[in-house]
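Of the protein chains in this complex, one is absent; all others appear in place.
Up next is subunit A:
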Amino acid sequence: MANTSDTIEGAAVEAGTVDRPTPRRFGFGRVGRAPNLIGFILPFLILSLWQIAAARAWVDPVFLPAPLTVVTAFWKMATKQHLARDFVASITIVGQAFIYGSVVAVALGIAAGLSRKVEQFFGPTFDTIRHIPGIAWLPLIVLWLGIGAPAKVLVIAKSVFFPVFLNTLQGIRSVEKNYIELAKVLTLTRWQLVRKVILPAAMPSIMVSLRYAAGLAWALVVVAEGLSGLEGLGFLIFRAQGLLLTDQLLVCMVIIGLVGFAIDRSMYVAQKRVLKWKQGYDG
């Protein structure tokens, strides 16, 4: 970083580092810079290989249809079938599950972080529930709530809850003692301490877990829809397998991958915005 000498009087002697740091970026599609083309090379190679394999019939088209067939299948699913509806169904479940799970997790994480009593109250129960995978809850929840969206929302919200809860708790517990001391010197009230010191200090760790949880939620919706229900991308993908509609199966896979990618990048941008005070923060 360049040490520009300050123009203001008095500070001229000091090496000011006031120019905004430009953090290292990699991959493609990172915000704020022209996309780096190197990230497109591998997808292009994979696509080419796929095309060649299909054209030369290295693999039976039943198992690996050509890229163009897949595009056609996409068009058919989008216009003649209800791809959009299934897509919205999946996104809605994930969105709801993510919001419910993370809001409750952050709230309880803060409470448990601030009070050992609250932590001890929830501790044993949570540590047990946490070790039963979300998907293992699904059969029971479906018995109760049916095969519709609520069961899936609940199960995915549970999977979102734990990483966010644990990271919030951890983030709050690891606030530097020096900052607490400063708050005392400035005679901050407990509420001011929480709002101005403890929460911002815990924010990096909360944001990391939210980004992770969002990706996890998207992956789980596919599994949950595959296991129960009659709509959603997860349902489509397993139905396609059953009917040997490999082209439709691939359409679903590509959509799932791209949406997951988009979710992760949006979370990255959100994280970056919230943590803009962090030096050289790069996710």
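The criterion applied here is as follows: contacts are C-beta pairs under 8 Å (C-beta built on N, C-alpha and C of every residue); 3 or more make two chains touch, one makes a residue touch a chain; residues count from 1.
In this text, contacts and distances are computed from a predicted model.
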Task: If you had to name the missing chain as UniProt does, which of "Sulfonate transport system ATP-binding protein", "ABC-type polar-amino-acid transporter", "Phenylalanine--tRNA ligase beta subunit" or "Fe-S cluster assembly ATPase SufC" would it be?
output: "Sulfonate transport system ATP-binding protein"
Task: Among A:Trp137, A:Tyr179 or A:Phe238, choose the residue that contacts the chain missing from this document, as touch is defined above.
output: A:Tyr179
Message: If I consider the whole complex, including the chain that's not displayed, which of A:Arg173, A:Arg239 or A:Lys278 touches that chain?
response: A:Lys278
Message: Can you tell me which of A:Ala111, A:Leu188, A:Ala219 or A:Val254 touches the chain that was removed from the display?
response: A:Leu188
Message: If the hidden chain were put back, which residues of subunit A would touch it?
response: 6, 8-11, 13-18, 20-21, 178-179, 181-182, 184-189, 192, 196-197, 200-201, 203, 276-279
